[in-house]
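Beneath this line is the structure, given in structure tokens, with notes to follow.
One protein chain is absent from this view; the other protein chains keep their places.
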Amino acid sequence: MTSQYRVNYHLRAHKRDSLIEFIKGMLLTPFVLHSQPAASQAHVAENAQRYAEIFASIEELIEEHRSFTNQGIPTYSRLAKLVPSIGTFFTPLPLQQAFERVNCQDKISARKHVPPSFNDVRRILNMAQAIAIAPQLKLVTFDGDMTLYADGQNFEEDTALTALLISLLRRGINVAIVTAAGYGDDAPRYEHRLSGLLAGFAKAGLTTAEVSRFFVLGGECNFLFRCAILDQGYRLQYVPDAEYSASALRSWTDSQVQQLLDVAEAELRDCVDRMAVSAEILRKPRAVGLVPRAQLTREQLDECALSSQLALLKFQGSPKSQPCDVPIPFCAFNGGNDCWVDIGNKLIGVRILQDMLGSPAAATLHVGDQFLSTGNDLSTRTACCTCWIINPEETQRILTELEAILDSTD
Amino acid sequence: MTSQYRVNYHLRAHKRDSLIEFIKGMLLTPFVLHSQPAASQAHVAENAQRYAEIFASIEELIEEHRSFTNQGIPTYSRLAKLVPSIGTFFTPLPLQQAFERVNCQDKISARKHVPPSFNDVRRILNMAQAIAIAPQLKLVTFDGDMTLYADGQNFEEDTALTALLISLLRRGINVAIVTAAGYGDDAPRYEHRLSGLLAGFAKAGLTTAEVSRFFVLGGECNFLFRCAILDQGYRLQYVPDAEYSASALRSWTDSQVQQLLDVAEAELRDCVDRMAVSAEILRKPRAVGLVPRAQLTREQLDECALSSQLALLKFQGSPKSQPCDVPIPFCAFNGGNDCWVDIGNKLIGVRILQDMLGSPAAATLHVGDQFLSTGNDLSTRTACCTCWIINPEETQRILTELEAILDSTD
Amino acid sequence: MTSQYRVNYHLRAHKRDSLIEFIKGMLLTPFVLHSQPAASQAHVAENAQRYAEIFASIEELIEEHRSFTNQGIPTYSRLAKLVPSIGTFFTPLPLQQAFERVNCQDKISARKHVPPSFNDVRRILNMAQAIAIAPQLKLVTFDGDMTLYADGQNFEEDTALTALLISLLRRGINVAIVTAAGYGDDAPRYEHRLSGLLAGFAKAGLTTAEVSRFFVLGGECNFLFRCAILDQGYRLQYVPDAEYSASALRSWTDSQVQQLLDVAEAELRDCVDRMAVSAEILRKPRAVGLVPRAQLTREQLDECALSSQLALLKFQGSPKSQPCDVPIPFCAFNGGNDCWVDIGNKLIGVRILQDMLGSPAAATLHVGDQFLSTGNDLSTRTACCTCWIINPEETQRILTELEAILDSTD
Partner (left out) sequence: MTSQYRVNYHLRAHKRDSLIEFIKGMLLTPFVLHSQPAASQAHVAENAQRYAEIFASIEELIEEHRSFTNQGIPTYSRLAKLVPSIGTFFTPLPLQQAFERVNCQDKISARKHVPPSFNDVRRILNMAQAIAIAPQLKLVTFDGDMTLYADGQNFEEDTALTALLISLLRRGINVAIVTAAGYGDDAPRYEHRLSGLLAGFAKAGLTTAEVSRFFVLGGECNFLFRCAILDQGYRLQYVPDAEYSASALRSWTDSQVQQLLDVAEAELRDCVDRMAVSAEILRKPRAVGLVPRAQLTREQLDECALSSQLALLKFQGSPKSQPCDVPIPFCAFNGGNDCWVDIGNKLIGVRILQDMLGSPAAATLHVGDQFLSTGNDLSTRTACCTCWIINPEETQRILTELEAILDSTD
């Protein structure tokens, strides 16, 4: 799990999701006025009814906003006035139904002392998205660390998650892992991290057609692999850039990339000097990183990420920068124990897959853990539907729900 | 690591340390006005100078507050007006010197984009406390989970921490672990959790006199053990209540305790029913807990903790409650995967040890990780000096500093 | 209109009424979710219904709080948890009915873009209080400046307010003006400021019995006058201290008062020196003031008020202070163009009148404009019911409502 930073450090205090905060605020009124006598099952049911009414009203606000968005005037909706930073909804969100499903499991309406929380609302939004996208689902993309496996760990064999991903592939749905981890075209290193999953594919006897729907996109959006059954078994095959039309989306030349990485490297070296830290600077084809020999404080790693981010933005605005149609996207992030600057981002990663597979926004679901204003999953919201999970258990939970919905609509 | 809750859920948003926030705010001015040109070592040194001046001013404010406190009118100090919730300082705090030591390691003044943070200030306060208390240090008490070992883990052998604790005992300083874990008078269970440490004592060949300075106080303040060298080796011996004068501090009868635990148990059972969760209710001599069979949401565990806390407060205010001189203290907390109500608290634990060992407030240091307004270490602040750490690595770091200071003052 | 300051200047940012803010927050949910389509009268009525439901719920919370207050455990109510600073309600508050009356006039529910405001809620609380107290009303006390007349102005003749006060006196209700203005026992100066009102009494031909129900209490609580019909007409007569039992409430000796005023005067003189302002220091029997020769900034007058307040508090805590049973209450305030320190406060003023007239809390209504945390009317809330108005027009409006209610219950 990594975190990324924007230029203005003041923003760190404000990182939050405005829609979720808004919904949470609306739910506080019935909680405050009615929750405490919730001793009997009748009271619990009345609370649920009140919460459900709020969700029904918000569902209407979202539909109204979608209608204004279709007319090209999204800022005229009531929701846009209430939540100025609101984005695009590619599907309706059946929030009332989603609340009822989640409440059935988590008994939100039975609580007398803890009001509906940020996480409750986040899970209800995920559920609503899963219900809405199921009928037309064509592509599911996943973040790696903290979404499919714990930070820095490998995908384990025989997990419930393996079974759920296999089930998606068998239904004809494409599955991709879009990860920051960048090892160039070195398929074995990705295979190692996903060995548990590939073993699961083999054990389940997935067909060539089925495994061909499984992709890995490394370095945010730079290195594409597709699963195949080779002589040596279930493997990942590197897909050369020429074999898919990424040129429009990933329009940078190696020379431009190296120029940017030079700037980032110089800035990281300055941080090393300035803070007198003992660290190695690692250069990769599409990334540069600072790996300290002894643990740095969180603040020191943040300083490295912010410094390199600012240096790159300044450079991109200067005449020294090689001319590009659009500035080359990059991520500068504190990786917990190290700091990395990657060229590219997940939005481009998701778009490459959508283009290749012909999956429109309303048929594509990205599942990730970084949707705060500084997270590297956030950008995907402009291209597809999303589920915001916070650990692999939640990924499993939402996929289990999705499977149940798919089963019931078959 | 556990978290505890106060009655008013609104307070959860505000849990923070006012003094640290105040200092952080003061440091923001030089950071904002001067940090960014910090390219050269001269600039870095100028920043350090500005931060040091702020700390010197705050040091003076604390001295003034200590002087008003000694006159019995602490609320008349400037600091009390600036930080209304400010407490008592049992020693001066050499903040400027502490800043310089911490800055030497963490290079706070070399950062251009990340201002002095909450954690920076917390570590500087810890350092100042260590410097101030060293000359007269007589007793160090430690929280268990997250302070000496990771949550729910055991104390490992051959760690740097073992060496540091041994060094304290050899210097004639008493060391105690004050933990929520409550196993009654069952010494072997505590020995099991601390096996690595006891093995370390043996390996180091500590003398009988040295190990007799090591204590464990379980169930917050209920079960006292002292280390001894027996035939079977280095062991913990239960100290019967009669052998130390805890009566004034721990003045509850078993009948009163059981009445309170009955109330808590009834409330926890109501939570089980209300939220239809599958869980076991465990009753111990001085505690009652709810242990779920499947993972509950954080909100559900919070609901259990808050419900039982409120039920106990209500009961203690009612005529049904058996008369006591003071209300029996208790902790109701969300343990991450379970919820517990413990009779007693760490303040009483620390006081029992202070009485027994004749260690005044200014010679006693409590090291723990729960100092937010809802944490179970916070109460110790009224009885002794404190260091607020957030993981065992920080405990090791501050003990290493303390050792260096003790060495230099020998 | 004056404003007063508490010691901690940080508090100035937070001066607000927690109950009103709480109610305002509750009303935001229906406003946000439903107000905008309010085009038709049906929508307007639906909005009104939703607001009325919120007020009905809060009415219940207040009743529950009153019941806990009667049991001596006010902090156990739900309302106390939601609004920790909540005080005592001497009567129920029929909020739903009050909302309907106010909404009928101000059409709150017809607004699509402006949510129910602080002032809307304040007026609804006033209305509810008027409805609740009417049947047993025995004494109405008024602040002077900004409540009955504009700041520093005199009471004008032939106003609607005169007629409304006359009507109260004729119904047998006692009326008193409790004002900061302190002219000692100099009746003519008070008569001058109230000449319009006294002329109105004469014009209406009020009887001796009727005018004897009209009082003026000057210097917050120090100088009592009662209206009488003398040879020279309708006049105010000074009531010597010995003629009413103020001793318990106003238990200070002249020597103690002068000692306090000496301290305040010294501090004001220090402000004059420190800020090099040209000003006169005026000493009165129960007050001392700083009257500048040229306009000071608001901040300078605030500095004078805060300095003298702090000096007095410090003095009262010191051994130099003459021993008293309770500290002598005082008000230090920025009067807009000057700064005054008065001995006494309005709470004592109201209590003196309640004692003399046998009017309990639930039969006494104080109408004033200073109910923020720093206002000099706020203290009266512990002794009687209150209406918080912001100008003489609002006083007239609430008295008009009160008259209608009294008429309908006759």
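Remarks
A, B and C label the chains in the order they appear, each numbered from 1.
Here is the rule we use: a contact is a pair of C-beta atoms (placed from the backbone, for glycine too) under 8 Å apart; a residue touches a chain by one contact, two chains touch by 3 or more.
Please read these numbers as outputs of a predicted model, since none were measured by experiment.
In the complete complex, the hidden chain is touched by one of C:T179, C:S307 or C:Q354, namely C:S307.
One of C:T75, C:N119 or C:S167 touches the chain omitted from the figure, and that residue is C:N119. The hidden chain makes contact, of the residues C:H34, C:R50 or C:R111, with C:R111. Touch with the hidden chain on the side of chain A covers residues 7-8, 10, 73, 76, 81-82, 84, 314, 317. Contacts to the hidden chain, counted on chain B, fall at residues 25-26, 28-30, 32-34, 36, 54, 57-58, 61, 78, 82. The missing chain lies against chain C, touching residues 9, 38-39, 44, 106-108, 110-115, 117, 119-120, 270, 274-277, 295, 297-300, 302-303, 306-307, 310, 393.
We adopt the following convention: only the chains that are shown with their structure count from here on.
Where the sister copies chain A and chain B meet, the same residue numbers recur on both sides for over half of the interface positions.
Separating the centre of chain A from that of chain C, both taken as means of CA atoms, is a distance of 57 Å. Note: centroid distance chain B to chain C, computed from Cα atoms, is 47 Å. Multi-chain contact residues, meaning those touching two or more other chains, occur in chain C at positions 82.
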